[in-house]
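Left out: one protein chain. Kept in place: all the others.
For subunit A:
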């Protein structure tokens, strides 16, 4: 039964506790991240070395970008299964276009990502198809298009211009993909927390019908969110092409799941309405870090895990974090 009185002022204890389950989840993911870094730093030589840190960040930049787009989609209560395939398609498009100059390469990759996002948005808002189905279809279509476009093999990028610089060069000591992540996440945070549209995205996730009755432009906002997810996938595709010197039509398989995992670990509700940009980044880094730790462990020679084991361990780790979050949230819910 609903409570009657406006809730009493928070207790002294309450003041020092995170206000929401989301805040607790954020706390959980940050704690897990710190614990894993500490573990790695104590156990492995070179784990906190500059080279390792930079290559870790660079490698995970693609996942972080895709996860950011996914986070916004999930906050509206939707899902975007096409991000991995869109990134692969974008990498092929970028590689092909790079022969016309680095700008053309970038533009080609981003356009491919945006095109997938546009189709998603139009099908979901215009034709009222459920996001799961719509993006499943575009995932298959993008995957096929990438293979067709690339002729079933990877496509080399042009090496006579500076398209490859994106993946190779540093700027002010940081790899360019890392800068892209910094800007994208800052923009994402600003949008979510400081711009009106961020509040509306969350309100739509809270209840689409309600949002409509409140006079929000639901279709327009959703279209924007899927376009953004496509743009992020396209950016990841450009980075992929540039740093591996080739468009990779078969890369990107399973990226959408890593992205969803990052978002969920970051405390964003799969049902929408609640979410955090910062915690999504922490979630993406956490999942990447598990991978790095396994590599280091293999390097120590104590164990030798094949690459097939990595997803298993990632999965178990993800489960552990989610259970931890549920426990934290549970203790709070049961306390008076």
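Just so it is clear, a contact is a pair of C-beta atoms (placed from the backbone, for glycine too) under 8 Å apart; a residue touches a chain by one contact, two chains touch by 3 or more; residues count from 1.
The rule is simple: contacts and distances are computed from a predicted model.
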item	value
Undisplayed chain, where the name is taken from the UniProt record, one of "Transport permease protein", "SiaC family regulatory phosphoprotein domain-containing protein", "Sugar ABC transporter ATP-binding protein" or "Cytochrome bc1 complex cytochrome b subunit"	"Sugar ABC transporter ATP-binding protein"
Options A:211, A:238 or A:277, residue touching the unrepresented chain	A:211
Chain not shown, touching residues in subunit A	1-7, 9, 19-20, 190, 194-196, 199-200, 202-203, 205-207, 209-217, 273-274, 336
